[in-house]
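Here is the structure we will look at.
Just one protein chain is left out here, and the rest sit where they should.
A, B and C are the chain letters, set down in written order, and residue numbers restart from 1 in every chain.
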Amino acid sequence: MADLSADLGFLRLRNPVLTASGTFGYGLEFAPYLDLNRLGGIVVKGLYYGPREGNPPPRLVETASGLINAIGLQGVGVEHFAADVLPELRKYDTAVFVNVCGADNEEYLRVIDFLEGQDGIAGYELNISCPNVKQNGACPALFPEATRLIVAAARARSRRPLIAKLSPNVTSIVDIARAAEDGGADALSLINTILALAVDLETRRPKLGNIFGGLSGPAVKPIALRMTYQVAKAVHIPVIGMGGIMNGADALEFMVSGARAVQVGTANFVEPGAALRIVEEMAAWCDAHGVARVSDIVGTLQA
Amino acid sequence: MADLSADLGFLRLRNPVLTASGTFGYGLEFAPYLDLNRLGGIVVKGLYYGPREGNPPPRLVETASGLINAIGLQGVGVEHFAADVLPELRKYDTAVFVNVCGADNEEYLRVIDFLEGQDGIAGYELNISCPNVKQNGACPALFPEATRLIVAAARARSRRPLIAKLSPNVTSIVDIARAAEDGGADALSLINTILALAVDLETRRPKLGNIFGGLSGPAVKPIALRMTYQVAKAVHIPVIGMGGIMNGADALEFMVSGARAVQVGTANFVEPGAALRIVEEMAAWCDAHGVARVSDIVGTLQA
Amino acid sequence: MPHDPRARIIRRQSWGDFHLFRFESPALAASAKPGQFVMVRTAEGTDPLLRRPISLHDGGDGWMEIFFRVAGRGTALLAERKEGQTLDLIGPLGGGYQLDGEWSGRKAWLVGGGRGIAPLYFLGRALQVRGARVRVFYGGKTRAEIPLAGKFRDAGFDVACSTDDGSLGYRGFVTALLEKELAAGPPAGLFVCGPDPMMERTARLAQARNIPAQISLEAIMGCGFGACWGCVKRIKRQDGGKWRKICEDGPVFAADEIIWDEA
Partner (left out) sequence: MPHDPRARIIRRQSWGDFHLFRFESPALAASAKPGQFVMVRTAEGTDPLLRRPISLHDGGDGWMEIFFRVAGRGTALLAERKEGQTLDLIGPLGGGYQLDGEWSGRKAWLVGGGRGIAPLYFLGRALQVRGARVRVFYGGKTRAEIPLAGKFRDAGFDVACSTDDGSLGYRGFVTALLEKELAAGPPAGLFVCGPDPMMERTARLAQARNIPAQISLEAIMGCGFGACWGCVKRIKRQDGGKWRKICEDGPVFAADEIIWDEA
């Protein structure tokens, strides 16, 4: 049986499969469907400091092989999370990452400051790339300097591993990736969703209450793979790839393109046990191909 | 029967449906499948000054609801086009646009200079956005100033209508659109394909000879609609929308989002008569909904 | 295990756009309650990508039923499924109708329109078991949209139909028929499932008369089990009104919990 462990430098994961933020609730919702202890890790739903209302419905629309969401980060806030969710999550032997959100730079830091006092957090994923919160999808990850500043500020507040989550809605993902690296990120995760619009022809209104939303799912995989490859070649820190991963082969393609670990998002909705199935498919593929350590295939794309 | 004509200001089209460059050959390939005289117009395959070899195969790969191509603009060059293709196309009563390519700014201008002497061209579509030619998808449409300069230079060389074709691979499509408008474009068309990668897990090689390619088809429609909407709100010149249009409803969604006309691309491969079917479906929809002029729905999205 | 990837279809019936599948799923049958639903996968590939929510229509010893109407591509693909083929489904999901309290000898009125009739058969049978006198108001545009009237009658329910065109039963909206009948005396409870305007109108009729009414809401669902936060509507509880998940907190709500203009 192949060695599936994934070395992120700052942390060794049981296997390279994490669940993507916002697609796996706070993790506990999936306990009836799979053994959380067998995942590489869980990235919980994005957290602002306080509870958030989120966007008006409709919040979801399906498109060809894709899903547009405009949840708007509805959530419980850090206090409720620390009091009610984290203690439950600590019962599992899996790496828990908190997806940290902020309406401004200060809020990101407040979230981190609060969580620093809490046990059972393997690291932070700085969500600087959510397209569903501000008008026209604005977020720090669209601009190198804004990215560098917020990453550096977060870095200064915590010794925990810090992952910067990048946006695909940019001209040069490499510039943003380098800025996050300069700011001190320990790893990069990508891609967040792609800014999108769906129109209801009969009513001539947007199909989402928020007008715009973020596209995810198999439709975006070719774009996500391209960006993962570009970024992994350009930076020295580990890259965590995601976007449309539905099976073990998809996950391995991201690793071949340079990702040390992957996240599974939309697939969790289609099949709540997807993340674990993907782990199993990756193991089976390695065994069938005589790959002793899955980490051996990272970045081996012959291009 | 509804009035389907589309007013681009500089030109009135029979109907809003053009065929997208590179997906309709030089037009004549489709004569066995549909009546070219009934189309709004044809945008022919991209032309450099001289003949081009194009990229090594494989040049195509199918993805979830999408197609990645890296044809690399293989083509016959302007002289052959003018001598052998244009005379045939002139026999049809349809607006022919030439998709103008250039390895550098000078080549764009040489293509235009040459074609200025030729009859039967309704206008130029400046292809400043092909991701399959240079390393990492570089092209003028990624940068506002480069866009403005090449558009202005082309503008100065011809009185024919000039459409600037924009790239989706940018942080702010609106900035590029405004730059093209400033440069003197008569209209904007968007989107060209999205830079993408597909990986063959078994060989650990890119599935395309060119490594990267451009994603098109239904997978990209939500992104294309979003950009069409953003651009149409931001500029004063007509916008021609495209990306994943497969049927009349798709086309009408682009028009509701602000497009005065649309282009049909990948759908032509799936169904060579698609463009005409789409015209018919648009007419039927207008009739069923009491819309007397299809142009009345342009930009009516209530957002 | 709430995910059954291979529930075998053992019977199917069709009436035009409407289809009824009976399938084997012992785990589901053992735990499902009226008003709950399943998330059904409609295609193997990625088109459609998401599962579709379908109510449980009836259940028995090791089997359950769904009843659905073709609304788009997903349900159309589902309708092609043959006997002997399987369904991939997750469930039972949601809370279902609240049946606590004394029902023996009391009047339960069920109001359903079109595909909204689906959960009411399972519900009616459960109410019957509790001794309720079940009356069903079954509305549709035309006679063709009321394929289950006979089945409901055979179950011993008192069935009143309405069609917009008068091709079966009362001519007009089912809510108008209901209003007429309400004049003769209210039931102990109203249970409603159907298109939004029908549910809103029924809710208002019930609230004006102080009749407890339970309404089964629909929403576009990403997951069906509380993970995506995609299915929210504005629901009033102690907190005055928040976006709540229809899949998890519902799909059945008390009429006075729903804030209609924002639902």
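Here is the rule we use: a residue touches a chain if its C-beta (ideal position, glycine included) is under 8 Å from a C-beta of that chain, and two chains touch if they have at least 3 such contacts.
No experiment lies behind these values; they were computed from the predicted model shown.
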- Query: Which listed residue (B:Leu8, B:Val43 or B:Leu67) would be found touching the missing chain in the intact complex?
  - Reply: B:Leu67
- Please pick, from B:Ala6, B:Met246, B:Val262 or B:Ala283, the residue that touches the omitted chain in the full complex. B:Met246
- Tell me which residue among B:Phe30, B:Tyr49, B:Phe81 or B:Phe143 touches the hidden chain in the full complex. B:Phe30
- Query: Tell me, which residues in chain B touch the chain that this view leaves out?
  - Reply: 22-25, 29-30, 32-33, 45, 53-54, 56-62, 64-67, 69, 71, 74, 217-219, 246, 266, 268-273
- Task: By the contact definition given up top, give the residues of chain C that touch the hidden chain.
- Result: 43, 45-48, 73
- Go through chain A and note every residue touching the omitted chain. 64-65
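Operating definition for what follows: only the chains that are shown with their structure count from here on.
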- Message: By Cα centroids, which chain is closest to the centre of the whole protein?
- Response: A
- In whole angstrom, the CA-centroid distance of chain B from chain C equals 47
- Query: Using mean CA coordinates as chain centres, what's the chain A-chain C distance in Å?
  - Reply: 36
- Message: If a residue has to touch 2 or more other chains to count, which residues of chain B qualify?
- Response: 64-65
- Message: Could you pull out the residues of chain C that touch at least 2 other chains?
- Response: 46-47
